[in-house]
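All protein chains but one are shown at their positions in the complex.
Labels for the chains are A, B and C, by order of writing; each one numbers its residues from 1.
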Amino acid sequence: MSPVLRLLLQRLAISVLVLIGVSILIFFIARIVPGDPARIALGPNASQAQIDALREARHLNDPIVVQYGWFIRDLLHGDLGTSLYTKRPVAQDVATYFPATLELVLYAGAMMILLGLPLGRLAARFQRRWPDHVARLLSVIAVCTPAFVWGVILQLTFAYIWPIFPLEGRLSNGIDAPPLITGFYTIDALLNGQISTFFNAVYHLILPATALALSGIGQTARLTRSSMIETYRRPFIGMSRAYGFREDRISRRFAFWPSLIPTLTILGLDFATMLANAFLVERVFVWPGLSRYGVEVIMRKDLDAIVGVVLVIAAMFLITNLVVDLIVSIINPRIRLAERKAKA
Amino acid sequence: MSAKSSSVAWTEFRSNPISILGLILVVFCIALALFADVITPYPEHVGPIGDFTAINQAPSAAHWFGTDTIGRDLLTRIIYGFRLSLLMAVLVLSISMPVGVILGLLAGYLGGWVEFVLMRLTDIFLAIPPLVLAMAIMGFLPATLTNAMLAVTVMWWPWYTRLVYNVVRSEAREGYVLAAEVIGASSPHVMFREILPNCAPAVLTKLTLDIGFVVLMVSSLSFLGLGVQPPTPDLGSMVADGAKYMPDAWWLSIFPALAIMVLVLGFNLLGDGLREAFDAEV
Amino acid sequence: MTSVLKIRDLTLGFRKGRQTAQVLHGISMHVNAGEKVALVGESGSGKSVTAQLALGRLQQERGTLTSGEIEVVGHDLIRHPEAMAPERGHRVTMIFQDPTSALNPVFRIGEIFTEVLRSGGRKVTAAEARDRALKALAEVHIPDPARALDSYPFQLSGGMNQRVMIAMALANEPELLLADEPGTALDVTVQAQTLRLMDDLVTEKGTSVLFISHNLSVVREFADRVYVIYRGNIVEHGRTDQLFANPRHPYTRALLSAAPKLIGGGLPDLPEHSDAFRDPLIVHPGCGEPHEVSA
Partner (left out) sequence: MKTMTRLGLLACSTAMLLAAPLAAPLLAQERPLRLDEAAVGEIDPAKGADYADTVLGVNLYEALVYPKQGAAGVQPWLASDWTIDGLTYTFTIRDGATFASGNRVTADDVIYSFNRLMALGQGPSSLFEGRVDSIEAVDDSTVAFTLTEAFAPFLAALVQLSVVDSKLAMENQGEGEFGEFGDYASAWLSSASAGSGAYMTQAHDPQVETVMVPNPNYNGAAMDPLAPDEVTYRYSLEASTVRALMGRGEHDISSLWLPPEVLKAMAADGTVHLAAEPGGTGEYIMLNTQRPPLDDVHCRLALTSAYDYATTLQLLAVTDDMAQGIPMNGALPKGLYGADLDRPMPSQDMEKAREELAACQYDPKDYPLDIAWIAEVPARERLALLMQATFTQLGMDVKVTRTPWALITQQVTEPDTAPHAIEIAVSARTPDPDSLVYNMYSSTVPHTWMSASYLADDEVDGYLEAGRTETDPETRAQIYRDLNARLRDLAPAIYAYEFTGVYGIRNGIEVPNLEEEGKLYPTSGFSMLFKDIRVTD
């Protein structure tokens, strides 16, 4: 087995354990709170008989550990319960709304990497000179401003005062959603050859993705900068300079790649922050995603739906970390080639 | 880790104008919060009492930041919002930090099953984005100030546990710890007297940065309507409530938004300055 | 006789805030073509900064104050330090204390080697680069050069990495090789082996070497001429045989008497400080600086 694969399997096993832990945590929090879930689920007009029937049907009279067992069994059957908010199965809601959030977060993530890394690299290369000061100031402001404030500011500026971008939604009124394949409108539109729908979807993504990405861009730039400054102090950069490697080659290659390893690990966390900040941004831009659904179900004490949303987001976060681990292990030859060293 | 003495750190800190700016902002915000009763032009507007004859007024000489939807002076409420944000941040951190630090010490120093259990628990907490976990907890509890703080506290300690754990793991191999163990010092002694002081720069730096981030988190919760309840002045809910009146009454959300920015920025710059000065890994 | 390195009355200071820390107090030295010269002193004596100045790098940093003259392969590095940019890695190269940490851990030896061959903007095709690298590695007696090129530094032993380093240092046929505590981080026998290998090669190619070292046994074995530096001042200068046979400066004597402790690397124990260490420069016969001779 290759070391990368072994590492991944190891991480996967840990992730599954963690996910089980998360499910226990969230399940118990949901059950110890005041209020009878059956009564909440049935709404104000329910009779005592209806409530008793539901308590029985959902095993609410069993000990909590047994209830957790039932919960896991249903979970494995893809049954997350029913949402009070949409009156549909939670699993169906999650499947409907998650792609929108994921699409938004992935675009924001791409912006974070494409803009944050170069900005941080630039700051490190020109450490303590003006590009550094500008980059640092921009990134610290980006980090210190909550995503919802960016949302409000961007919407006000670029959709209201200068109506360059759409105010809200995933597609303009009158443009139909592309046939469902992945749930990502941009990808589905391309797969179906609907170029104008693709651009319309991208056009709608720009403002919310930017609002979501800004603090990530700042964070990435800061991390990249400090990681690269650390790298610049290492002897192999001294060697590169002594051998006359061009400064921008060092900055782009010889200092950049080693710095990426610690940066990437933390970028995984930033991605998680984005999943959370999507809750704020989707609200501002009326983005029909899982986060907006999450806010609504939380406001309504829709227990099954809350548990479902948190589990999905935790799973997403763990998958992100797995992907990050994979990328790091590919970039970092020490992990990739661990076996060869053992033999040598 | 903490190779630099505090005087060297101070010299270094002082030489960085950005850090000084952070310090000034922090002192400014704290001063506003402390002396809110004296400074604010309309201290009676902190509560529900407004002036229904002066609703939604644009910024003017009488109301520098305008008035809100029930005629309260926005500047007054923002200054009290500083007080509340800072108070919440301090309370949240004064519980989550010690808990996290002690658990991190235990996990890192004792190892074995203690380490396994604590660190897996930490992983579980860290596997859910903090805001989502806090929101979920708030989803199950009534939205009150206490519960909001509780929710944030519950999700904050693991960060300190992990930080201290990592420091301890590297410090435990250091000579002075081995030396202390060789001469037969007790575990608590080694943990608290030998290792803890060496975690201090990292923990303090993180603490400073975290004040900003707790403010950010709490205001995000409030923005979603899950945190502080009216009429208590809170910056996040002011932004959310004001956003409904955009763009006509822009001041309602722009000023509180800027206030959050300034507050978080101050602690961030200060924290960054400390990090560089102490060379601390956070 | 041409000097590849010529330093005259060189001072160096670092400004920090309103204070200036003076590191070099007006040193003069030279390295002639094909000559192996050692600069000996404790850490912090100013020997490493001298190497950095010779690369033209340190004077480009902000807060660095220099005066005097420093001329390397014909370039005036006080006025035009940037002139060194295309020469680094070609006419002047360097070898380091710890070869493994001096090689970038996330790139293969081959990639680093190619970069070295192309440094200063020289056009070298990939095939050509690999060819030259293989030859260079063969010269330093690396058993399987092709495999080494495809390896990462951490996959090779320290000795192998030092050979790679030497191959890189000599691949572009430099005129001056700066050896900053070469191989101090290595095992003593490995260090000795690689130094001998280097010595053979530089002798064969006629490369000048500036050894920067605190290790007197290394200096005694490999250097033709020695400068002893103490706190930013050259205190004694002579041919290796003269200096070791007849150390005249109190500091040199103290160093030599401490020598047994120093063999095998490691940080030198500071010889006990004495005011006598501040005595003026002593130059052994026949060893004057070029400008003094011509003057």
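Miscellaneous remarks
One rule holds for everything that comes next: a contact is a pair of C-beta atoms (placed from the backbone, for glycine too) under 8 Å apart; a residue touches a chain by one contact, two chains touch by 3 or more.
From a predicted model like this one, the values you see are computed outputs, not experimental measurements.
Every shown chain touched by the omitted chain in the complete complex is listed here: A, B. One of A:31, A:55 or A:252 touches the chain omitted from the figure, and that residue is A:252.
Which of A:5, A:20 or A:114 touches the hidden chain is settled by the complete complex: it is A:114.
For chain B, the residues touching the absent chain in the complete assembly are 47-50, 52, 55-56, 69-70, 142-144, 225, 229-231, 241, 243-249. Those residues of chain A that touch the chain absent from the view are 35, 39-40, 43-45, 47, 50, 84-88, 93, 96-97, 110-111, 114-115, 117-118, 121, 159-160, 163-164, 166-168, 172-175, 196, 199-200, 202-203, 206, 252, 256, 283-284, 286, 288, 292-293, 296, 299-302.
We adopt the following convention: only the chains that are shown with their structure count from here on.
Without chain A, the rest of the assembly breaks into the touching groups B | C.
With chains reduced to the mean position of their C-alpha atoms, the one farthest from chain B is C.
Centre-to-centre separation of chain A and chain B, using mean CA positions: 23 Å. With touch defined as above, chain C holds no residue shared between interfaces to two or more other chains.
Counting only residues that touch two or more partner chains, chain B has none. Against chain A, the residues of chain C that register as touching in their complex are 55, 57, 62, 85-90, 93-94, 96-98, 101-107, 115-116, 119-121, 152, 154-155, 168, 178. Touching chain C in their complex are the following residues of chain A: 128, 234-236, 238-246, 249, 254, 257-258, 261, 331-334, 337, 340-341, 344.
Considering their complex, residues 18, 120-121, 123-125, 127-133, 135-141, 212, 216, 219-220, 223-226, 236, 239-240, 243, 246-247, 250, 253-254, 257, 260-261, 264-265, 268-269, 272 of chain B touch chain A.
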